[in-house]
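Only one protein chain is missing; all other protein chains are in place.
As written, the chains take the letters A and B, and residue 1 is the first residue of each chain.
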Amino acid sequence: MPGFLLPASLPGLRFAPGGVRYDSAMIATFTDFGLAGPYLGQVRAVLYQRAPGVPVVDVFADLPAFNVRASAYLLPAYSQYLPAGSICLCVVDPGVGGERGALAVEADGRWYVGPDNGLLSQVIRRTAGVSVFSISWRPDTLSSSFHGRDLFAPVCAMLANGERPPGEPVDAVKLARPDWPEDLHEVVYVDSYGNAVTGLRATQLTSTSRVEIAGRVCGYRRTFCEAPPETPFWYANANGLVEIAVSGASAHTALGIDVGQDFRLIHSP
Amino acid sequence: MPGFLLPASLPGLRFAPGGVRYDSAMIATFTDFGLAGPYLGQVRAVLYQRAPGVPVVDVFADLPAFNVRASAYLLPAYSQYLPAGSICLCVVDPGVGGERGALAVEADGRWYVGPDNGLLSQVIRRTAGVSVFSISWRPDTLSSSFHGRDLFAPVCAMLANGERPPGEPVDAVKLARPDWPEDLHEVVYVDSYGNAVTGLRATQLTSTSRVEIAGRVCGYRRTFCEAPPETPFWYANANGLVEIAVSGASAHTALGIDVGQDFRLIHSP
Partner (left out) sequence: MPGFLLPASLPGLRFAPGGVRYDSAMIATFTDFGLAGPYLGQVRAVLYQRAPGVPVVDVFADLPAFNVRASAYLLPAYSQYLPAGSICLCVVDPGVGGERGALAVEADGRWYVGPDNGLLSQVIRRTAGVSVFSISWRPDTLSSSFHGRDLFAPVCAMLANGERPPGEPVDAVKLARPDWPEDLHEVVYVDSYGNAVTGLRATQLTSTSRVEIAGRVCGYRRTFCEAPPETPFWYANANGLVEIAVSGASAHTALGIDVGQDFRLIHSP
């Protein structure tokens, strides 16, 4: 995927010259729109119209609604396996229609486009050599409630078409949320099986670490197969985050835990 | 998108000569199939097989089930931003397997394909110079319960391939439902945030109009950001319909309103 690695006129920036399309581009959506309703479909229609032939993948359509902080810790984990050249459309945007700005961030060969509300903060923080642009472009017609369709999707299409981000470079240091922790010791997502994904990277723990959550102590298991029934455990999920699960049951209901539930680490010798 | 604007042999009709494919064609689905289950997937498989390379976008998969009238008012609002040349597959079809006919409608450069049960009535009513065809073609094998897959999807694929609609022109005037109002003063959809979309176009109101619904009076706000918490308001949604919302809460639960709830307009001086 050499597209985004071509020499560019601005030092430290890596984007393709205007007008070049890379066959391997892919647009991945990360939103809290939910699966129901007409929102994702309208975004896709804009993308297909403006960047024909570029595949669109809905990676996360049910990020925790209006929860920018939890979503900010999901984003790097669930985008890290996307191929270089991927363009991530990121929308958790409770302030839509207000004064918040818009960003395009180039990190590890991928683009991230979304509101300047902290959603991209952990991607920026964790990437060396990140490039951040403040998007100044606005469409002729901009609804007050659906910038995903009217603003962010067209910007993603521009990038997929090899155009430069329509705005000016800004200093990344100012944009990361320094008040948010490196890892978030909270549940950030509950999946359809009732497993509780946390904002903590599994690389921060060892197999002797334990997680105390909702009054229960969870030891480490490599897989569901190794866990005895009904016993809560933690494991490194397929995207590198600590996940709390109960074999054959829902951790969500068995432990009564949901997004926002915090926990404590017990590091054993 | 000149495809559908080429001169055609019948005056007033605009379709492409047989065999021509337009790169910019897009098929958009509007159905009450719901997201779960195998229905949309089977429709997509037919479309990909018969119109390879044409993108398919599910704009509305959860139109109110079996509710033809409410869906008829959503259809023009949520298809108006699709590019010219789009082909809308429209299925809310409680009478499937019975005697109702099938239609293809060309309106404002888009095609609409669906059952002749009133679903396309508001698209027809609101478009000058609309062309309506009664679809007489039937597949070799037609299930009694899934015309979306067996009948309407193949017709959409034909149109996407630049073929003529497989049927005869009919008089549009007879097909619109004259007993249905120009705008529907009812809730026609509740989205995943609990916002209540109505069948009333916002262009019919002014910023001093108020909506009385379920015993509450809602004033106008431009955006969610401008609305005080917990207070119901109306705004012009991103598709031009009047929408009832409560900032930071669900109008659906806060007001106890659902699809079918009617309301009254209060026009202030």
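Here is the rule we go by: a residue touches a chain if its C-beta (ideal position, glycine included) is under 8 Å from a C-beta of that chain, and two chains touch if they have at least 3 such contacts.
Fair warning: this is a prediction, and the values are worked out from it, not measured in the lab.
J.: Out of B:37, B:178 or B:229, which touches the unshown chain?
T.: Going through B:37, B:178 or B:229 one by one, B:37 is the residue touching the chain not shown.
J.: Given that one chain is not shown, which residue among A:141, A:223 or A:268 touches it?
T.: Of the listed residues, the one touching the omitted chain is A:223.
J.: Quick one: which of B:45, B:217 or B:266 touches the chain that's been left out?
T.: B:45
J.: Under the stated touch rule, tell me which residues of subunit A contact the chain that is not displayed.
T.: Interface residues of subunit A facing the absent chain: 23-24, 26, 28, 35, 55, 57-62, 78, 81-83, 86, 189, 191-193, 222-226, 235, 237-239.
J.: Kindly note down the residues of subunit B that lie in touch with the hidden chain.
T.: Residues 33-39, 41-42, 44-45, 48-49, 52, 65, 94-98, 143-146, 149-150 of subunit B touch the chain absent from view.
We take it that only the chains that are shown with their structure count from here on.
J.: Measuring centre to centre with CA averages, how many angstrom lie between subunit A and subunit B?
T.: Computed value for the inter-centroid distance: 32 Å.
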